[in-house]
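The other protein chains are all here in position, but one chain of the complex has been omitted.
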Amino acid sequence: MKKLRLAITGMTACSGCQLSLLNCENELPDLLEKFDFSFFPLASSPLDLIGEYDASIVEGCVSMPHEKKLLLELRNRSRYLIAVGTCAVFGGVAALKNDEEREVLRKQVYGSSSIVESTFRPLPLNNLVQVDASITGCPPEKMELLRLLGGLLAGALPVDSDYPVCTECRIRENICLLTERGELCLGMLVSGGCHARCPSMAVPCEGCRGPLPEANLREALRIYAEKGFDRETVFARLRRFCPEWRL
Amino acid sequence: MLTRFISDQNLPDFMQKLRKFGGIEGPLRGEDGGVRFGNLSDGTTPDIHAIRTLLPAKKYLFAPEERLFNYTLQEGYKILLEDISPVTLFALHPCELAGINYLDRLLGGDAPDPHYAARRSQITLIGISCLPDEFCSCHISPSPLQALSDIFMNIVEGGFVVTVYSSRGKEIMEDMKDLAEERELPVPQDARRFFGVSLPLNVMSEIDTGLPEWQKLADRCLGCGACSLCCPTCACFNILEFAGLDGVSSERIRYWDNCLFKSHSMVAGGAVFNKGRAERFIYRYRHKQRGFGPLRGVPSCVGCGRCRAFCPIGLDLRVLTELLERSAV
Amino acid sequence: MSRVSKVDILARVEGHGTVELVSDGKRVVDARFLIHESPRFFEALLTGRRFDEVADIACRICSICSTVHKIAALQAVEQAMGIYISRQTALLRELALYGGVIESHALHIFCLALPDYLDVKSINELSEREPQKMKTGLKIKKLGNFIQESVGGRAIHPFNLLLGGVGTPPTPEVLKEISDQIRIMRSEISETIVYALKLEEILPPLSPLEQCAVIGSYQFSAGKLMTSTGRVISADYGVEWFNEHIEPYSNAKISRFDGSTPLFVGPLARILLSMPPLYSENFVDRSIRSSLKARAVELELSLEKAEVLIRQLIEAGLKSEQPAVSRSCTTEGVSLIEAPRGTLLHRYRFDTNGICRAADIITPTAINQSAIAASLKELIVLMDGADYDQIKKTAEILIRCYDPCISCAVH
Partner (left out) sequence: MNNIQPLRGEISIITRMTADTTLFTLSTKPEYEVASSFLPGQFLELSLPGVGEIPVSYCGFPSNNGTIELCIRHIGHVTNAIKSSAKGDYVGLRGPFGRGFPIDTYGGMDMLLVAGGLGIAPIRSLLLNLLFVRKRYGRIRVVYAARASRLLLFLDELLDFKKNGIIELLLAVDSLAVGEKKNPDCRIALLPALFEEMKIEPEKTFTAVCGPSVVYPRIITSLQNLGVSDDRIHISLERRMKCGIGRCGHCAIGEYLCCLDGPVFSVAELSGVEGGIA
């Protein structure tokens, strides 16, 4: 079988999604046999986009002109473009203050001096190009990355999950942190797939996988209010990974 | 009736001897206060008075996530049946037993689900009597399901009155002769009496889907699925297949599914048959109270009270039953 | 006429940076390390957030260093809010930090640096040339991840590390498992060290620069910094001493310190400042080209430390504890910590409602920029007349010696 040619790269992000892939230590040797990491700056030297790619796996949101250019180019050269990680899918932490002017933020950090290239409001990939599949998570689960790659070999893209973190939390028989302990757990509003990682260790879900498409926000807010969390606090939390949360 | 009596003092020894017949799983109270079925083989004391576990014993028969097949180029799809060792489920409440009875009907039978059958054949059921609390409805709305077990233990003053219902149960009790004295004892009335009775007629009348309550409930439902995950008889499943990294093999996995999710009724192209939550509620209610397909006419709510106890917003389908009964009159 | 040549992206470093070589048409006359990663303005993102959110957000600065960012942020916030952690928590955090060092160093040695030494271009090639080394490397890296995961819940962005404690402590079984794995891997790791120490240097010797590390270096955070010239700076003055400013060629702020002496931080600095006697003979050459050796040595030391910590934790018996809560509020907190790549500082100021009003984060790579610049300049002089591509390649290798983490640098 011919190796699949992959382009793996990051935009504005922490490299966590790419690192998650490198963290698949057991599977890396297999992966190297089936895939040609033809463009993977984090892990190898060839630095030019050459030819076509079977898939581009892109981490991070877009906030600089050169990133935009690279993204468009990848889109052009790839059969599939796959957004990996919450930043690529929803904007992520970098988009935390997207409702404020970039210039204000810049001044706050860099003062009056100018920086090399100007930046714009961080955008999730699908604001700029068509995205064929998304894997969310900050960082995404290794299993999901491996299944994505296995799927590519079989000719299929992953399917989004449509249930909340709570579902998996209940399957793991955790004591509910929200209803039993009154902690601000976002589980019911957030897309599952992480096997309720955090609540399973008694840590409230911080929502790193982004909004559940069918979330019942109104009812959730009512429950949070009952537990003493006002709207603002809840929204501050929700928007940590996805600035687009609105009622 | 000839029964056996096991005293409280003899319970640990009973459990000890039970290990001969395989692993033991029973209700355990965790450090966090949660009650779950867990391993008792190491002599841990079960919490036999706990009212309800977070998940029912169905998790032993029908796992939340189970590999069904793997595919290889040479052999095609090959069924995966892990080696399952014998296990005794200890201290199952009648509702739990009735739940298993229902799953037996759904997934067992003449052409059983092989994975279910493999697990089931290794399981011994030991029931225990209990006292319903405010969430339970076994004492209010009867279920046509039976509470079948191999051995049933009624809690009485100072010990347990033990009745045997199967040859497997008999075999076990044979071995316990020194711990259980044979006595002429009345079997106490217990929650068990609420199972195995026929249903009053009005439960079978058509469901009034026009009640505004459906929508009211639906507006509040979070779609978290807790209610069906914890239901002893909910057994909808999804099947997904994942390709291996060798480019040829793959595995097929079965997951618990849930009729409150949109994808449950979604077909290709994105059409959804149960679009709104209200419709999904009706679907769920119909399934629980009426059954469909081969189990049409077999209500499957066993009254364990979990769905209400664990629903984050405290939704209670019993309210609907009352309303529906009233509207049917 | 000067010609500017750009290497578009610097590979095998975390994030986006480039080397820029300036040539006058014949000779390369200048070299610069450019950081043009997009700044996310973390310091601005953090202001306005409640104290209990700061660490969760701050750890997203960088994935490779997320454990150390999380702990640095937690410590700073705890200091500001008067939260005192238990001994168990302190030990667990330290264990997680060593896990981070193991992972990061293994990643650097085997995935990022080794291709330079073996002169291969990519991990595909590396796995063909040295499958065994690659496997060992991945195994060690995995162990580091396993440690971070066991304590932090996840190797990247460890959620189980909380303000005042942990969510759920690892079970003794898991800790024993780590210990066992370390024991099993011992010999392989020692071999690795020997292998790394033997690798032929590809860089010319450069003059040693001044080093800087948290005092005592193997206590990860001691509240004070020390330099090789004997200066001691307390955490409270850290931000001022680092004296960050902005240069047009970098999106990361650059430390000017009090004078203009470039300082460098990182494994080599730590080793040189503490010099474990066993290894001193390997560090006769104190220039940055010894950095791979320093990493290898630290890798071994970290594994030893991890074992000790595990023993201490198991002896004390692991308990689930409620995270400690705030007792008094001093409104400002600083934490100085040794990250795998060098000294890291987090400083926060809160208002009386616990809302973050100011944040300062100074990262090892940001600090190392001036050292990198100095080393590059020296390299150009040393290689004067050499082939353009040769210089370009060597410059890249030099930069990788500092193991720059650009996400961190820019944040």
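Should a chain be cited, it is by its letter among A, B and C, assigned in written order, with residues numbered from 1 in that chain.
Quick note on the criterion: a contact is a pair of C-beta atoms (placed from the backbone, for glycine too) under 8 Å apart; a residue touches a chain by one contact, two chains touch by 3 or more.
Quick caveat, the model's predicted, so the values are computed rather than measured.
Although it is not drawn here, the omitted chain touches the following shown chains in the complete assembly: A, B. Within the complete assembly, B:Asp113 is the residue of B:Glu25, B:Glu96, B:Asp113 or B:Asp150 that touches the hidden chain.
Considering B:Arg120, B:Arg277, B:Arg290 or B:Arg306, the position touching the chain not shown turns out to be B:Arg290 (whole complex).
Touch with the hidden chain on the side of chain B covers residues 69, 71, 73, 76-77, 79, 106-107, 111, 113-114, 206, 209, 235-244, 248-250, 252, 257, 259, 263-269, 271, 273-274, 279, 282-283, 286-287, 290-294, 296-297. Seen from chain A, the chain kept out of the figure touches residues 150-151, 153-157, 159.
One rule holds for everything that comes next: only the chains that are shown with their structure count from here on.
For the pair chain A and chain B, the distance between C-alpha centroids works out to 37 Å. Averaged Cα coordinates give chain A a centre that lies 24 Å from the centre of chain C. Rounded to a whole number, the gap between the C-alpha centres of chain B and chain C is 52 angstrom.
Looking at the complex, you find that chain A touches chain C at residues 10-17, 19-20, 22-23, 25-26, 28-29, 32, 36-37, 40-48, 63-64, 66-67, 92-94, 96-97, 104-106, 108-111, 113-117, 119, 122, 138-139, 197-198, 201-203, 206, 208, 233, 236-237, 240. Within the complex formed with chain A, the residues of chain B that make contact are 30, 32-34, 36, 53-55, 64, 219-226, 229-230, 240, 242-247, 250, 256, 258, 261-263, 310, 312-313. Residues of chain C touching chain A in their complex: 7-12, 14-16, 34, 36-45, 47, 49-50, 53, 56-57, 60-64, 66, 107, 111-112, 115, 121-125, 127, 131, 134-135, 138-139, 141-142, 145, 153-157, 159-160, 162, 167-168, 245-246, 248-251, 253, 407.
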